[in-house]
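The complex is shown incomplete by one protein chain, all other protein chains being positioned as in the whole.
Letters A and B mark the chains as written, and numbering starts fresh at 1 in each.
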Amino acid sequence: MAATKNGEARNRVDGYQKVTGQAKYAGEWQPPGLLHGVVLNSTIAKGKILHIETEKALQLDGVLQVFTHENRPPLAHYDKSYQDLDAPPGTPFRPLFDNKILFNMQPIALVVAESLELARYAASLVTVNYEKKQHEVDFEKQLQHAFIPKDYKAVAPPEPWGSPAEAYHDAKHRLSATYTHPSQHHHPMEPHASTVLWEENGRITVYDKIQGALNSQKYLMGVFGLAQEDVRVLSPFVGGAFGSGLRPQYQLFLATMAALELRCSVRVVLSRPQMFSFGHRPKTHQRFSLAASEDGQLQAMIQEVYGETSRFEDYSENVISWPLVLYNCANASLSYKLVGLDVYTPLDMRAPGGASGIFALECAMDELAYQVGMNPLDFRLKNYAEKDQFEDKPFSSKELRECFRQGAEKFGWKNRPNQPRTMQEGHELIGWGLANGAWEANQKPAHAKAVLAVDGKLTVSSATADIGTGTYTIMSQVAAETMGLELEQVTFKLGDSSLPKAPLEGGSATASSVGSAVREACRQLGKKLLELAQEVDGSPLKDIPFWEVEMEAGQLRLKKDPTKAMALTDILHQNQKDSLAATIDSQPSEEQDNYAIYSHSAVFVEVRVDEALGTVRVSRMVNAIAGGRILNPKTAKSQILGGMVWGVGMALEEESVMDTHYGRFINHDLAGYHIPVNADLQELDVIFVEEEDDIVNPIGAKGLGEVGNVAVAPAIVNAIFHATGKRFRDLPVTVDKILENDEV
Amino acid sequence: MEKNTPSPIQKESIMLTINGTVHRLEVEVWTTLLDLLRERLKLTGTKKGCDQGQCGACTVLLDGQRINSCLTLAVMHDGSEITTIEGLAQNGKLNPVQQAFIDRDAFQCGYCTPGQICSAIGLIQEGKAKTKAEVRELMSGNLCRCGAYTHITEVVLEALERSRT
Partner (left out) sequence: MKPFSYQKVMGITEAVSDLKEKNQSYIIAGGTNLLDLMKVHVMQPQHLIDINGLKLHDISERDGGGLHLGALASNAQTAYHPLVEGRYPLLSQAILAGASAQLRNKATNGGNLLQRTRCSYFYDNSTSCNKREPESGCAALHGYNRDHAILGHSEHCIATHPSDMAVALAALEARVVATGPDGARSIPMADFHRLPSNNPQVDSNLEAEELITGIQLPPEGFAEHYAYLKVRDRASYSFALVSVAVGLRMEGNTILKARVALGGVAHKPWRVPGAEELLEGKEADRENFKVLSEAYLTGSEAFKHNKFKIKLAKQTLVRALMQASNLKL
């Protein structure tokens, strides 16, 4: 039976460390004798290195080594050894493997020196001769060479439903339009960093920026042939990641290689420009053909997706399921091809696939609503999916209607004139737009361990991560609640490869997966405590089955008569035990296979567009979320607010600009790549609608990391239409596009 | 390998008062204040987000004013007083702005947080921001990729209110 009541709004348990500067991130550990590595990157996108001249750098006092493909140690040979837990199909990139250049800004050397400044200077003395080959980085030009990959990393396009082409042709209202967005980079505020602590016995302890310490450990074992006990990976604090930490990045490889070779501790931190040198959200090009009957019933949905990938791995993501997760339509076809470019492999970035697919879908639905002549909200409700057509399963729960109702009420949607370009204040046209979204809320297998000490302190652990998502806090809450303890009595440990196994922290699956494991571990501990309690002479709990007891107020007690109780600490005392532990391997229930499990959102946005100056201001947003049981309304709200800020970035600001001549992202710093600043955000409201779900997992919670984001960008773009009467189908909607779009 | 180049960089002696403690240091002139704090003095609470003055994570208070410590050389501040995130709590009690960041959940990953807090304290001392819009504008030199801006603004407005009464 799932818990139903939302959890308490509690402060983050790691808050004190974060506001005092005590929280240490991967690049902040300083073992004695630490050496600093600085990475040199290629300046061409394709070709080979003819020669790297390292002499001048090596001559500097304090420079220990310059690692290149010429002097690197022997490394694993097979692809498999380099494949991490999030690797797409293909041949993973191997730093310093040989002289081939596969993408611009490819790491080609590591300069190791006694100080950071010296290493940076020495790196500037290394010169490289290349043999250049013609690269292809122009996505539009390469569209014609798009291909169907052998394997899809995410969802493969299924067979069509019904007869989409005919249905489209025959329908009264038809829309066919192309939606595009550029490549985008994650840019967590903490740049990627690894500090490798080398120990005399040859073992290493690695502080890495990673969304799953086990992934880095597996990678290092594979590449360097290390035994599991020889490498421990820690990531107690991660300064944001948003997907960039799902795969081990090259600084981990380089720092570890240098530490093993030099038999010293080594740290490598990437610079901000180098944060453009690995994975990014792939550019997509989506053609949507939608059709509806005269009364607004969807007749056909055809989505054709083209997504960017590298030459060495086939990266794909779930761009295509959304039309049939969100809407009901008898005729549909979904296709997805990849466009290979001489770039680094794209990488899951907050709401991978969803952010792209739902943007295009929701903009197209808005356009069709106007063709039909319906209010966009009514049009969505008319075509509301009562079941998930994509997998042909009922939803485990879906309170999206309630999201629409509460969101619309809070926003004041009923006062909206459907006619665009009808609201104005001073120089600004005002527009109200909406979109809805969904995100998978799957539970994955996870392990957890719970240990109760005789002093009443509970320690729970799992090798998951907290990238700002609140894992430390919500897991402590789940444990405290399950064990009937105060939050202050609980410590949750994570970010350590020696802890019980957990999945990568991504895809909004942590609350569900690790949360369930934590709950089960605590319940397992409770059962063991009951057994011990029953061994005590005169035990008030003799012969009582576990289901008749509860853990409350630090006691194990009979539900129907709470006076029949034993303090948890007494149970340990009386059994002469210092502590008691329980470990659990938590699996999703089989029942879950019969359901489509999603969180949902409805987003309402007000924008103010100054057409003469081309500026768009998002003045108001309401995001109504159906996310199951909310474990901690405080940290949950922050997750949703963060998703909304990302939506503003995607809709209006973010673009990694590829210079096709150099084959290089050219706006490679935070002055050139705009992410939202404080002044970009005005009034943001978050609503959590009540949603009970006892199928999703034992704690009833759905993840919140992505669902708060997916529908925001299209809602903004739809609001811009409502303000201006003009459609913008290419993100981000920047000043130049507003000015150049003259057609009304 | 035989090294034939002496240390390439000049060193200078300086005195800095950091969080109330006087430090007499010999610094290489190419060391930024940020790297001095983080690498030499192990005060890693001050963060390096970009090292280019484009994110604000390295914000500290230099003689009471908020600055980006990545864009100044340590050697230029002989005799100065510097307050970092580590120096804000007094006798184990958090600065009210620090406490408000926790209470209002004005952060997620925490990496921009020390810079946000130092910036907020600098803003309050400057006394130029009165309205919500002014707070947002004058806190815009601190990027937060987790998107905690709404709560950060609330913290600063509340602190301004407190400082007026």
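Operating definition for what follows: a contact is a pair of C-beta atoms (placed from the backbone, for glycine too) under 8 Å apart; a residue touches a chain by one contact, two chains touch by 3 or more.
A quick note: this is a predicted structure, and the numbers were derived from the prediction, not measured.
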Touch criterion as defined above, residue of A:226, A:487 or A:657 at the omitted chain: A:657
Of B:81, B:137 or B:158, the residue in touch with the unshown chain: B:137
Hidden-chain contact residue, picked from the options A:208, A:680 or A:706: A:680
Residues belonging to chain B that touch the chain removed from view: 8-10, 12, 29-30, 32, 51-53, 56, 59, 65-68, 70-73, 75-76, 119, 122-123, 126, 128, 136-138, 140-143
Chain A residues that touch the omitted chain in the full complex: 43, 117, 120-121, 124, 273, 426-427, 612-615, 617, 652-653, 657, 659, 661-662, 664, 666-669, 671-672, 674, 676-680, 734-736, 739-740
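In the analysis below, only the chains that are shown with their structure count from here on.
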Distance from the mean Cα position of chain B to that of chain A, given in whole angstrom: 29
Touching residues (chain side chain A, partner chain B) in the complex: 11-12, 14-25, 27-28, 30, 58-62, 115-118, 121, 187-191, 237-242, 269, 271-272, 467-470, 634-635, 637-639, 641-646, 669-671, 675-682, 684
Contact footprint of chain A on chain B as seen in their complex: 1, 3-9, 28, 30-31, 35, 38-39, 42-52, 54-55, 57, 84-86, 88-89, 94, 98-99, 101-103, 105, 107-114, 117, 133, 135-137, 139-153
